[in-house]
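A single protein chain has been removed from this complex, and every other one stays in its place.
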């Protein structure tokens, strides 16, 4: 586990875990979560971890294609995670059931494609619980 | 369009279009639709077309991995479609937004993976409307 | 011509107001998936009955899955019976 | 210690019975996404008010998106205000 | 011929979801446009929270969504004129006909049941 002291902390800044529980196309929740995360960072708070659960794992789909006039939510998450060096975890049991696989999972299950942005790590629910231990707040969107 | 005369028809048999509108993991609807489709065929009715729409397109995901003791719904659809030579269409605009792409879509959008079972065709809503023209019944599951 | 209404959500989530506006005299109702919990509300003696003057069926597989018993006088069908109902009625309306 | 309740579904789909069982005196409510339609029911003069004795906010972006006006006396916040509320209250409860 | 059969069929679309929160409203609209291309006879019925789709003055750019009301305004251009709004749903949400983006027939339960009874297919996403 990361020690609390490792996390940089501005005065009054809080550490948030965000749980994202809905698919980007089917619900507005992903968009709300994304806007919330952007505002959090702008206001000087820290994101301890993004945790994608259930249908939320589709937010990490690297195969998502959007028409030109619509926002590509998975690409927007990817950019936010990379730009801010965020910890982002996709729940493995939700992910493989929904066809979201990284190179390791694809090899393990003899699939010939990967579908998960590399900015997110495929991991277990323990990483949600661990993040909560190191957070001040948890918000979920679904 | 297929002429009505082309469809084999037992006495009393009806032609059904099934609209599947929910993801396999998130809702029981896919399982209900699958059991309904199997019973339809066993009872001598015909399936004019399966149409996967909205989150339902995830039923065609070839990257889905299930634990050994759980049913792999996309694989079950794939088997049913192949065994019975069914027409199965995945709505293109729903599909690409959810990372379900076949070889043609993957090439068009410069993706390096495909995620759609070959037993389903990626097509437009016109193919739903066309199927309705040639059907006696439409049931939707979501 | 009457319709077959396929109710797949629990009484708490399906919008009952809209169902009432659309269900017609002589229509047939089948409760599937979480819809079978209607057996615990709409049709129980304590609550005001809304649809039990209509021909209603509960899907057996979904009742068994959930461990829910039906009350006396309720009718059940299995999936083949569901298919037969869909063939008998000229159209279906799904509620989910 | 009080909670921030984040209500993201319309009054018809959110289970109001459960919300009432859990929302406590002194809790703060924020209505987002389809939750902003609560501005058309819970808080309108014609219906029985349920939560308007509590501190309530409507998310401005979601009101504007839907073309829904608030009634006199209703408070709104933007997403930054939403963040500030989440920091002020020690915990949140999401309703979706 | 197929065309004869198509023309005899009527599809009723029941739009009962609020816009933006979920994908349902948009999905129903896309089916309406596709059916119009095939010159299907269509009833587009707004009921329950679906009436919120028709509210004028939607500005969903701030939530990165495409405007639905603006799209519904164009229904008539696509030859879709059988647009119905369930009166009770509208009134119980504190809305009036003048707040809607397009012309629509206000209907009661009995007329609604009649529309359904005369439909070949009913799509209720």
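The chains carry the letters A, B, C, D and E, assigned in the order they are written, with residues numbered from 1 in each.
Assume contacts are C-beta pairs under 8 Å (C-beta built on N, C-alpha and C of every residue); 3 or more make two chains touch, one makes a residue touch a chain.
Source: prediction; values computed, not measured.
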Chain not shown, its touching partners among those shown: A, B, C, D
For subunit A, residues in touch with the removed chain: 1, 3-4, 19, 21, 53-55, 93-94, 124-126, 128-130, 132-134, 138, 140, 142
Positions on subunit C contacted by the hidden chain, ascending: 8-10, 12-13, 33-34, 37, 40-41, 44, 46, 61-62, 64-68
Residue ranges of subunit B at the interface with the undisplayed chain: 25-28, 31-32, 35, 69-71
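The rule we apply is simple: only the chains that are shown with their structure count from here on.
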Most distant chain from subunit B, judged by the mean position of its C-alpha atoms: D
From subunit A, the most remote chain by mean C-alpha position: C
Subunit C and subunit D: spacing of chain centres that average the CA atoms, whole Å: 33
Separation of subunit A from subunit C, taking each centre as the mean of its C-alpha atoms, in whole Å: 39
Whole-Å gap between the CA centroids of subunit C and subunit E: 26
Residues of subunit E engaged with two or more neighbouring chains: 20-23, 48-49, 63, 65, 120-121, 124
Contacts with two or more other chains, residues of subunit D listed in rising order: 8, 12-13, 33-34, 61
Pairwise chain contacts under the document criterion: A-B, A-D, A-E, B-C, B-E, C-D, C-E, D-E
